[in-house]
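Rather than the whole complex, this shows some of its chains in their spots.
We just call them A and B in the order they show up, numbering each chain from 1.
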Amino acid sequence: MSIMHKEFTSILKKIRMDKPLVHHITNYVTANDCANVVLSLGGAPVMADDPIEVEEMVSIASSLVLNIGTINHNKIEAFIKAGKKANQLGIPVILDPVGVGATSLRSEAIKEILAEVKISVLRGNMSEIKNIYGVKSLTRGVDSSDDTMAGGREIAESLAKTLKCIIAITGKIDIVSDGRKTYYINHGHERLTKITGTGCMTTSLIGLCCGAKESYLYGAILGVVIMAASGEKAYNQLEDIGTYRVKLMDYISRFSIEEIGGGEKIHEAN
Amino acid sequence: MSIMHKEFTSILKKIRMDKPLVHHITNYVTANDCANVVLSLGGAPVMADDPIEVEEMVSIASSLVLNIGTINHNKIEAFIKAGKKANQLGIPVILDPVGVGATSLRSEAIKEILAEVKISVLRGNMSEIKNIYGVKSLTRGVDSSDDTMAGGREIAESLAKTLKCIIAITGKIDIVSDGRKTYYINHGHERLTKITGTGCMTTSLIGLCCGAKESYLYGAILGVVIMAASGEKAYNQLEDIGTYRVKLMDYISRFSIEEIGGGEKIHEAN
């Protein structure tokens, strides 16, 4: 893990130095949490979603986070406009397909975004990623009950190649792949599933880490690792959800490379 | 209270087993808190309010929460569409008339919802419920300063009969009635009034409990009891509002039937 440590350290240093502005077009349920994780680690979050201002806003940003929770028609226009502008300027775009598959509006939105915008990192849970995988590979059915790690690796690698982006699947074990290299992250705790927005926050953390403009692959891994390692450390079986949320934010804000020890819980698939 | 214990236990077990999806069309002020209470107790919250997707979303949900805070015209269309679809599918609809009476837009919205959608549970504070009661029973004036328990029971029972739904009035003493049976809940603490969203969260908890599809009356009572009993336990006179909010979430997330002891603080009106 010595390489990972070097890359992670470099990204974290860059964040503290550059204070990357992370432009979010996101939902109103978890926007506050997303802003707080970005800010607590040294970044600068901004939320702006009127189609009229998103191109200007993303032009001064270091990365763009598109999150389709509480989606509506205005936001879809904003996603496309901001995404295209980010592409022109070489600003990384991180996509969170919240609830894709649940409604046609969300599925169509994702299809439109993927057709119009070059995505740097796509982060979702297994069900969301499988849904998109199914959409992109119509010749092959996707069994939504098949969420084994093995199936995850195959999907992550295949989708990464098709979409030419990093795929991050978060769950019991997180999987991050650029289509050639694939990593498993064994950090985390089940209690993270009892808090709303841990997925959205992870996407924002990836936005922050990619905003450091070092490596999108390592940026995606580090974003996932910060949430998973913090969620693991924050857990105390004597405490309940309210206190756990507070401690999760404590651990995220104090995250440093020391929190992952020798990196034993992060390994490359072979 | 042995009957109540049995009903409550059955609902709580069903929630843990079925993980009811609670579709919210709600305000952006308290959406995060509402999502967190539903999730912490074992349910699955989803917030979706574009009129284009609400019918599809509610179709996969176990219950529908309509909350008119931060209302606008698009949301009214969404309320009606989602509500009608829920009615077709036999999915319970829980209505929170936040601030009804303060503006014509809110009053008209409530009138339209009540005319177009069959509501399962209506939860509000005394002032909101009285406002609706006045609207529905124009022959009788409603004195907004009359918020005695006795007046509350009469209004709850009468409105429950008129609207053919459960009425939950939350306040110092909570009142829940289906028009025939009426219950008083003496749990709670005044400090709950110092936190925003405790009303909205109670409505979401009712949505969760009714999503168990056992009994809407007991579901409404249990939703009210979870908030009131947790707010009571969380209080510590040496602590202030920030800590109280955290502990409130702790107690909600760990709620079990043991928290209400022998049920001494819940009784049927006679």
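As a working rule, a contact is a pair of C-beta atoms (placed from the backbone, for glycine too) under 8 Å apart; a residue touches a chain by one contact, two chains touch by 3 or more.
None of the values given here were measured: they were computed from a predicted structure.
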| item | value |
| --- | --- |
| Given 2 visible subunits, total identical subunits the whole complex contains | 3 |
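In this section, only the chains that are shown with their structure count from here on.
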| item | value |
| --- | --- |
| Mean-CA-position distance for chain B and chain A (Å) | 34 |
| Of all residues in chain A, those that touch chain B in their complex | 27-30, 32-33, 69-73, 99, 102-106, 194-197, 239-243, 245-246 |
| Interfacial residue positions of chain B with respect to chain A in the complex | 28, 31-32, 35-36, 39-40, 45-50, 52-53, 56-57, 60, 74, 245-254 |
